[in-house]
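Structure provided below as structure tokens; questions to follow.
Shown here: the complex without one of its protein chains, the others still in place.
For subunit A:
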Amino acid sequence: MKYSLLSAALLVGFVQVVSAHSTSVLSTSEQSTSVSAEQAQQPRSIEPATKLELVCTGVMPHQLSATYEVSQTRGVHVTKHQLQLTRYQDTAIYQRSPQSFEAWQHNGEYVRYFPMDKRSVSYRPSDLLSLNISYDLEQVFHLVSPQIRSKLKQADNIQHTCLTVESFRGELKGQEVSLQWATSLDLPYQLTIGQGDQQLTYQLAEVKPVTQADFKALTTGYKDIDFADVGDSESDPFIAKMITQGFIQHGSSGFYTSDGQQITGNGHSSHSH
């Protein structure tokens, strides 16, 4: 079975997560206004670092960019990649690789962007239905849907001068779930899902405010095509290339480099043994 991780935000109750591949540092992840929480990772050891003050003063939950370190452990095999979630008003953008990123809108529309070609493909809800693709917008916008959260037991809150982190714990579909929820961000601070020697962790590494200009710069200048029109556009060079490469995701690993070379599932540079 193949699973695409290009769009899989968080696969709760889903053990066999394929390695996702990130080949470069995400472009907007190192601005001076950013806040690093990297050194304060372990649950219950969050320091009231002065950096976090910025989270309180400068970041609003609907205008932010959050960077997560995602690590997946299978026995001794560890896979790591980075996920950047940008939320601006009605749109949530997921960036995992330089080849493409994706945007979800509250009305159910979904757009895949291909920065190298400056092209995008728009899917509307019925397109996704016709592809047997189901999704939970609440999860898309918050990484963990409130429904999931409501099924977990709340433990002690961790109070900060400026950041409240609620702690949840429980079992879902046979997997241990541990969630540290940053209430003012409406996002997880840390999430761990595991079963046996398999474990998937999302750790918030960085968060920063996003202005309308930042957001516009990310998504404008793309020539868009409806997904419904892809089939009739084989003479379009971009579509022709995508037909050959399968929108960067068919094949055994589902990932390709920018020049069309398939990235295999094993021996990838982001793996450590």
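Points to keep in mind about this one:
Methods note: contacts are C-beta pairs under 8 Å (C-beta built on N, C-alpha and C of every residue); 3 or more make two chains touch, one makes a residue touch a chain; residues count from 1.
Note that in this section contacts and distances are computed from a predicted model.
When the unshown chain is looked up in UniProt, the name that turns up among "Alkaline phosphatase", "ABC transporter substrate-binding protein", "Peptidase U62" or "Fe-S cluster assembly protein SufB" is "Alkaline phosphatase".
The hidden chain makes contact, of the residues A:Q89, A:S130 or A:T211, with A:S130. Considering the complete assembly, subunit A touches the hidden chain via residues 1-8, 10-14, 107, 112, 124-136, 139, 145, 226-236, 239, 242-243, 246-247, 249-250, 254.
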